[in-house]
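Encoded as structure tokens, the structure appears first; notes follow it.
With one protein chain removed, the remaining protein chains of the complex are shown where they sit.
Letters A, B and C mark the chains as written, and numbering starts fresh at 1 in each.
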Amino acid sequence: MHKIVRLQKTAFDAAAEVASLTAGRKDIGALVTFTGHCRDEAGALAGLEIEVYPEMAEAEIERVAYEAARRWPLEALLVIHRHGEIRPGEPIVLVAAAAEHRAAAFAAAEFLMDYLKTAAPFWKKTRRNDGHPGDWVAAREEDDVAVQKWQTAPGKS
Amino acid sequence: MHKIVRLQKTAFDAAAEVASLTAGRKDIGALVTFTGHCRDEAGALAGLEIEVYPEMAEAEIERVAYEAARRWPLEALLVIHRHGEIRPGEPIVLVAAAAEHRAAAFAAAEFLMDYLKTAAPFWKKTRRNDGHPGDWVAAREEDDVAVQKWQTAPGKS
Amino acid sequence: MKARYFAWVRERIGLGEEEIAPPASVTTVAELVVWLKRRGENYAAAFADERAVRAALDRRHVKPEQPIASAKEIAFFPPMTGG
Partner (left out) sequence: MKARYFAWVRERIGLGEEEIAPPASVTTVAELVVWLKRRGENYAAAFADERAVRAALDRRHVKPEQPIASAKEIAFFPPMTGG
């Protein structure tokens, strides 16, 4: 299985990254991508500052990618996560999962995102347009609930 | 909500289509795309010929897109489905769903695909490399099972 | 009314579409299928396994027991394989 995992400060071109993952492949029937963007919250935000524990982030993402490949028959897998300064509209994270059929691609992409949200060591701090200091973004309870469904999920299906 | 539904014979550039859907938007936090490609089945296939009932296909896709927008809080929705001759590696279908948070985007994209597979009037016939006549692709029982889960699913979540 | 046929239903019948005028006694989709099967071997072959053929009335999926009523267009086709 073709696998790419990358942490970076610079913006990425999601389309070009996905194209390079699947270029020339004629065995991929289904490709699911997820892109997470920085929202401007109706103009209130100047952006985000994302802090990372880089050594652990790489290890965690590799671990989750390995687990995804164990659970579903995947042809290719891509995870790119940014840190540092992000402006509204810019991409933060890209996940792509390719498989012969769509069920595996959808499940793997959602699984990867649920684990990235709750287990990968990144922390977002807002930067505000009104000059006031930003806040650390609070973890969402929905994310903890979302990740629990994978603990009872079967293996390759 | 920004919505695009299109049937066409020509190939499409999935990246450019998705870019045009979300260009300049700063309110989209999550974007899920699904691309279905023509596989070559280890070199056995020269491609697919996709037959369509065009008037009904447009009506069905519009109906399913409307239902997706009713069930989940979406910012944008895109469905492009090809018909006619498709070569291995080429895209057949593109679905994109954009929302503030990822759960709605994932659910809407998977919902759209499950309904497209079982309710949109398209039929695939294989074209073989060995000169023998191709066969009509049989419907997959998994697809009928997959679509059933949405019949008991709640509304906006 | 107009009848339209797709995929292997179209191939077996040998037509993509035609005008049909079933008698007033034909009131449901299932009854129309019985009537069509009597039109020739090609129709009988297309509808040999009736459960394998789906129908749409005025471009909406319908079940065999659906009344035809004043529909303008009926379509017959195998289970769909798009996406």
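The rule we apply is simple: a contact is a pair of C-beta atoms (placed from the backbone, for glycine too) under 8 Å apart; a residue touches a chain by one contact, two chains touch by 3 or more.
Here the structure is a predicted model, which is why all the values come from computation and not from measurement.
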item: Shown chains touched by the chain that is not drawn here; value: A
item: Residue, one of A:14, A:105 or A:120, that touches the chain absent here; value: A:120
item: Residue ranges of chain A at the interface with the undisplayed chain; value: 36, 50-53, 55-57, 59-60, 81, 92-93, 113, 116-125, 136-139
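One rule holds in what follows: only the chains that are shown with their structure count from here on.
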item: Between chain C and chain A, distance of the C-alpha-averaged centres to the nearest whole Å; value: 48
item: Residue numbers of chain B (touch at least two other chains); value: 36, 113
item: Touching two or more other chains - residues of chain C; value: 83
